[in-house]
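Would you mind keeping the following structure in view while I ask a few things?
Of the protein chains in this complex, all but one are displayed in their positions.
== chain A ==
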């Protein structure tokens, strides 16, 4: 039985990582619990550096080390815990799709320090939005997403330890033909890979693979394999598009090496036709890659942070609250002064001949923990009526309002999303974001016209709101409509049914406790919209002639009161 190509790719990636962990920095494995993942994790156990598992909730103490309070109290002298940072090795981050921006930044710092750490992200994301932060993915050499069913029964085999050791030793002496770098850079350009980390990582991969194969100089096979391992996940466009794009001229095919350089290195990598490599990478690109890329970028913009939303208790950040007794743990930070204060009255009672040498006697029951109050981020869901020809102007205003709110969003830590409804349905045009750059890109091509499926719009907004809640945000609805619904959920025009549907769903939103503002965009404000606002339990704003600034100002005012 021939081995499936995907299994070989995973094995080669792991082997390369075993040879040069500090240089390749690691890999992403995107797979839910499955035999494939099991096989991968088993293979990880055989890596030369024993893998250490970490999780997205890991504390700074575990990462960077620090005072171990419990042990210090027991021994009466400071006991420090060593952090993972201090001992280089292979870190395996489970549930990597839940990594927050702050942990990502710290892990990136560890990787950038070049201390020999490597990181394996086990990404269990189910949807395209759930993915590890791009800042981390960009630093890791490989991204593997096994889909091959044939992998089911395969065990992954790593080269023998002795072979890996030999390869490690030989790594420094691997020669790189002069044109290899040019080839790597040119290929990256054709796939729209901007980050210069990609060609660097590909080069190092080629080196590691060459060392594994006991060759002396990076040849075309190694280059090809490296490129296939490193580039596909980073591609932002298909090479065919690159040809038309005006951004950069199509790179020249590398010159065949002339005789002078050819003699020493044998068969140079430059003889490899560019096209074969391009095709090889293109074959490895998943078909929905470009769609996924967009979503992943938008998801990236949602950084967890202290916002203007509802309060929640935390123990890591935010406004301080009075301390409480408790056990120090990874998450809870100790409040030393409160702790000393609670221990102070008992000092005389606690003093015995055995502990006479200790100036302060603290029992675990004295320990007070810090508490903070954090505010979750607020998500403003702009739900815009894009129906009919008159609404097209409104749509422009709504776009402007979204951009204005975004421009001011930082101060209030708001995120913004945009849902538009028209024709016979609703569409999420802008997933929750705080990035103006993102928003501009997505808003620029926003269509308008058709019927008014208000109910569908509200359903979309409601789904988004619930999703946002699940992620710890506080959703707020900003509905811009004239309220003249004429398309019910069923999709066939029926004014009465449409109104009925809209009111039912509005009431449902109100029951979920989602606050909102309704901006009446009709030229002459009428009962329709007021009715919907009442059902929603939302503030009603009549804006006969709105403009972006007015909408933005009114929404701000309505939300602040």
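In the analysis below, contacts are C-beta pairs under 8 Å (C-beta built on N, C-alpha and C of every residue); 3 or more make two chains touch, one makes a residue touch a chain; residues count from 1.
Rule of thumb we're sticking to: contacts and distances are computed from a predicted model.
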| item | value |
| --- | --- |
| Hidden chain of the complex, named as in its UniProt record, picked from "Mg-protoporphyrin IX chelatase", "Dihydroorotate dehydrogenase", "Carbohydrate ABC transporter permease" or "Thiamine-binding periplasmic protein" | "Mg-protoporphyrin IX chelatase" |
| From A:112, A:213 or A:463, residue that would touch the chain that is not displayed | A:112 |
| Selected from A:33, A:196 or A:496 as touching the chain missing from the view | A:196 |
| Which residue of A:33, A:50, A:155 or A:407 touches the chain not shown here | A:407 |
| Candidate in contact with the missing chain, chosen from A:5, A:95, A:181 or A:282 | A:181 |
| Contacts of chain A with the absent chain, listed as residue ranges | 23, 60, 67, 72-73, 76-78, 101-103, 105-106, 108-109, 112-115, 134-135, 138, 172, 176, 181-182, 184-186, 188-189, 194-200, 203-204, 247-248, 251, 297, 300-301, 303, 305-306, 317-319, 333-334, 336-337, 340, 359-360, 362, 400, 403-404, 406-407, 409-411, 413, 434-438, 440 |
